[in-house]
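Input: one structure, supplied below.
Here the complex is missing one protein chain, while the rest keep their positions.
Chain nomenclature is as follows: A, B and C, assigned in order of appearance, with residue numbering initiated at 1 for each chain independently.
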Amino acid sequence: MSILIDKDTKLVVQGITGRDGSFHTRQMMEYGTQVVAGVTPGKGGQSFEGPDGKTVPIFNSMDEAVAATGANTSVIYVPPAFAADAIMEAADSGVKLVVAITEGVPVQSMARAHAFARDRGVRVLGPNCPGIISPGKAKVGILPAQIVAEGPVGVVSRSGTLTYEAVFQLTNLGLGQTTCVGIGGDPLIGTNFVDCLEAFEADPDTKAVVMIGEIGGTDEQEAAAYVKAHMSKPVVGFIAGRTAPPGRRMGHAGAIISGSAGTAEEKVRAFEENGIAVARRPIDIAGLVQAALA
Amino acid sequence: MSILIDKDTKLVVQGITGRDGSFHTRQMMEYGTQVVAGVTPGKGGQSFEGPDGKTVPIFNSMDEAVAATGANTSVIYVPPAFAADAIMEAADSGVKLVVAITEGVPVQSMARAHAFARDRGVRVLGPNCPGIISPGKAKVGILPAQIVAEGPVGVVSRSGTLTYEAVFQLTNLGLGQTTCVGIGGDPLIGTNFVDCLEAFEADPDTKAVVMIGEIGGTDEQEAAAYVKAHMSKPVVGFIAGRTAPPGRRMGHAGAIISGSAGTAEEKVRAFEENGIAVARRPIDIAGLVQAALA
Amino acid sequence: MNIHEYQAKERFRAAGIPVPPGEVATTPEEVEAIARSIGGMVVVKAQVHSGGRGKAGGVKLAKNPEEAREHASRILGMEIKGLKVTKVFVTPAEDIATEAYVGVLVDRKSQCPTFMVSSEGGIDIEEVAATKPEAIRKLKVDPRYGMLPHQAYWLANTLYDDPALVKQGAKVIGQLYTSFVDSGASMAEINPLISTKAGEVKAIDAKMSIDDSELFRRPEVAAMRDTSDEPWEETKARDAGLSFVKLDGNVGCCVNGAGLAMATMDLVKYYGGEPANFLDIGGSSNPDKVVAALEIITADPDVKVILFNIFGGITRCDDVANGIVEATKRIDIKLPIVIRLTGTNEEQGIKILADAGFSAFTSMDEVVQKAVELAKA
Partner (left out) sequence: MNIHEYQAKERFRAAGIPVPPGEVATTPEEVEAIARSIGGMVVVKAQVHSGGRGKAGGVKLAKNPEEAREHASRILGMEIKGLKVTKVFVTPAEDIATEAYVGVLVDRKSQCPTFMVSSEGGIDIEEVAATKPEAIRKLKVDPRYGMLPHQAYWLANTLYDDPALVKQGAKVIGQLYTSFVDSGASMAEINPLISTKAGEVKAIDAKMSIDDSELFRRPEVAAMRDTSDEPWEETKARDAGLSFVKLDGNVGCCVNGAGLAMATMDLVKYYGGEPANFLDIGGSSNPDKVVAALEIITADPDVKVILFNIFGGITRCDDVANGIVEATKRIDIKLPIVIRLTGTNEEQGIKILADAGFSAFTSMDEVVQKAVELAKA
């Protein structure tokens, strides 16, 4: 088992003809992901040339792509100016999961796009996230496939490359993964730590979870409380940014709303107080997982 | 029994200090409606002088009014420029029914206000409607109380004064009413014929229903189909506008969307084809009800 | 409120929609001069608040300025559905490759602004809608989000195969929605939206109806009201806050509420009479409104009797009674007046009428029969 994506994932790539979109579509196809359609307005009717002579039909709209292929998931590589609209188009097309890779989407546009997806019961991952990989099953996004392996560990992270780091360590230690999820580092993200923890708790194949956070916000603190209240499986944590200097802050609004400075110390404390083993170095993460599973 | 309002209705009057608001608040109180609060921004803390020395506390906002009084219904007499916002304020305050009397609310504003109320599961009646009266129990709106009587007939109408006419005839013939509802004549209304028919069908005290329509739109046709499919109780209908000349129509959009000219003939035919007895004159309505109940 | 084609085009142009140039004129001489300054073939189009201009001969192609002048001299002054043409619009003839239909209105059922588009635009669009519904693509615009770019693109995809035209079409559709919202419109329509042989998408006709309830907050739109083609009674009624439609009968009707007003007309007809008008004096009536109503009704030489049918709810019977008394003091009314007055403050109202020498009915059936009888006398 896995969470969010698996062998039955039928993927549409929005922005399939762009530089990043085409590169990563090939990588996803090479990994065995069922890429059933691409969408690039104005290029409907053309074909995308994938690896091994495989081709993917291109459509003008998500509506047509889903109608023709029965896709259930989309991934978005379109430029920031069009990404929020692409998310809403996907959310209206019938897919159940929208993975938004694009970085730099205006936050106010995302507030509307997230509301739009919520209205329709569609899950968004990201934006500004590396995506998901369920090793041996499917990959949606940009996570490098060569570092993952099948196994019992669920990984969820706010960071992109730091996730790769942790997964790389796990794999090197022989600890494969059920699913690795990069939830993204933007202020407004569609799927958060708690959503993923809940899914990992419900997934019978996941035996332990790695949660990688960073400074800013209070998502990690809420996730820690969730772990204590609802998780039976061991969770190992890491927080990046212990040495980050305090920023020059403008205004009081941020502090008033969160009641928190969002420091690494706060988050490490929240993890430890709620039974989450915290790694000091990225290299220690895999060892703590191994110990938890022993 | 009755529909929408009864003895347990606890009413807030939005715009209680205006000319229409204050006049009709007194009339509603005289009828025995529990008017528990008024709202007029800037007049919070004052009191409204009702009949018989009764007073009603005035609040600055619906939020405060509902918190202080546990009101479950509101009625709106504020000017058109503020009415859509007043509906949204009410829908956010915890009341379950909002009766909007105000005429002349911009249609595009109402599209937003209706969506807002739907998002919150709040029922809106109107706008541009005369309100509801459940004889012997409560009155919300502007229907003249002296023409109603308790009894077994449910009345639902798109028209204001034509409703009074029909109710007057019923009462004169000894046929009282469970509830009389004026759903309003605006293009976008919150509660339609079908909603009321459904409620009358479910109300054990209602034995027959009078439905009064007029030219324009297709609400009557849909209501007629609903009657045939779902109503066990007899329904008597009347359609105003048989002699109305066709308007000078601009554009094709209306005809394309509805696929209907919305004429009286169409509606009368839809009624008759679905088992609804149609009165030729207003004075015939009560007789048809009497026959149906015999 | 309906606005003219040339006014709708101004609104569209302000929203960025490509609209060919053109000028409005009130005389054949002006038309000739405009046609000359445009050069080449032009179209002369009657500006009147009604559809069906083309079929009525109100739209003509002219090969040269002289012909434009001739067309204008026939079109100006012509009557289309009871409205007199006082203005024409002169615009270049276009080199049309395709004609599409694009319209938006607030749909009662979905309670959303709703688009309809079709690649088969032109004057037969309603027949297309009736016989080939699959040729019309519809889209509900969620008023919480507005028109989204991909939705406009999805609609435009129906209209054209060429991606360059789709892109232009999507832009026009988005701009039409903006114009619709910014104008407080209840309907906005481009028919046809043409593509030219040179590959340009343009709006060569424009229709827009404004929601009367929006005018108070849009003075620049309210200023577009043109009453020059409508009967003076309608203008006067609107200015007084009344709703009035002239008919051909002789029973002058003055009723509160549109539904009751229609039912009253229906009943006049039922009893063998003919209503002279539809007239709704609306809610919260005041004496000035009644005065205006009586002035309008009595100006019609066909009217033989004045019928009041008032059922008071928000309109109070005493207000109406005061209005009637006041009005009959201000105007010398020679016609018989029959009054039905019941509902809110009925007793006060009847007393006021009684004090002034009027007697009032309480039954609608009786008062209508009485009015029809007097009209036949």
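Here is the rule we go by: a contact is a pair of C-beta atoms (placed from the backbone, for glycine too) under 8 Å apart; a residue touches a chain by one contact, two chains touch by 3 or more.
Note that the coordinates shown come from a computational prediction; the quantities given were computed from them, not determined experimentally.
For the chain excluded from display, the touched partners among the shown chains of the whole complex are A, B, C.
The residue from A:P57, A:G94 or A:P144 that touches the chain not shown here is A:P144. The chain that is not drawn here is touched, among residues B:M62, B:V122 or B:A270, by B:M62. Across A:D6, A:D20, A:E198 or A:E266, the single residue that touches the chain missing here is A:D20.
Contact with the chain not shown here comes from a single listed residue; of B:P41, B:P152, B:G176 or B:G287, that residue is B:P41. Check A:A68, A:A244 or A:A291 against the missing chain and you find that the one touching it is A:A244.
One chain is missing from the display, and on subunit B it is touched by residues 41-44, 60-63, 82, 85-86, 88-89, 112, 116.
By the touch definition given at the top, subunit A reaches the unshown chain through residues 19-20, 23-24, 27, 80-81, 101, 103-108, 110-112, 114-116, 130, 142-144, 146-147, 157-165, 168, 185, 187-188, 212, 214-215, 217-219, 238, 240-245, 248-259, 280-283. In the full complex, subunit C touches the omitted chain through residues 144-145.
Heads up, the rule we're going with is that only the chains that are shown with their structure count from here on.
More C-beta pairs touch across the B-C interface than across any other pair of chains. As a whole-number value, the distance joining the C-alpha centres of subunit B and subunit C reads 27 Å. Here the spacing of subunit A and subunit B, counted between their Cα centres, is 50 Å. One finds 54 Å separating the Cα centroids of subunit A and subunit C. Multi-chain contact residues of subunit A, defined as those touching 2 or more other chains: none present.
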